[in-house]
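One protein chain is absent from this view; the other protein chains keep their places.
Our next item is chain A:
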Amino acid sequence: MNTQPVSVERKQEEPINFVKVEESRKFKNFMHAKKKFIVPLTIFFLVFYFTLPILTSYTTFLNAPFFGDISWVWVFAISQFIMTWVLSTIYVKKANRFDEMAEEIVKEQLDKGGNH
């Protein structure tokens, strides 16, 4: 079986045991790594984003000057831009690794009907 090239037709004829793939260690590791990366960062950027309007609505301490005429509220506002750039760059770097892991799973397990 290992020597045969995997063709598209074969994949569509034979049912793949997806439950088995789901339970495989590799797939679990893959999803775990993905979640561990995406969930905390998503929570972080949502909190960071909503903190700004909430703080400016209910408090005024951000109006204190940071440097010269520029107040903290502007520092926070511009840092939202920096956060977006930094997080998207980190994600793009990290996701290449996820792609490799996914590729492996597809090659090893899904193409062989999930019976690996």
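The rule is short, and it goes like this: a residue touches a chain if its C-beta (ideal position, glycine included) is under 8 Å from a C-beta of that chain, and two chains touch if they have at least 3 such contacts; residues count from 1.
Everything that follows uses one rule, which is that contacts and distances are computed from a predicted model.
Not shown: a single chain whose UniProt protein name, out of "Sugar ABC transporter substrate-binding protein", "Fe-S cluster assembly protein SufB", "3-oxoacyl-[acyl-carrier-protein] reductase" or "Symporter YwcA", is "Symporter YwcA".
Chain A meets the missing chain through residues 8, 11-12, 16, 18-19, 21-22, 27, 30-31, 34, 38, 41-42, 45-46, 49-50, 52-54, 56-58, 62-63, 68-71, 73-74, 77-78, 80-81, 83-85, 87-89, 91-92, 95-96, 99, 102-103, 105-106, 110.
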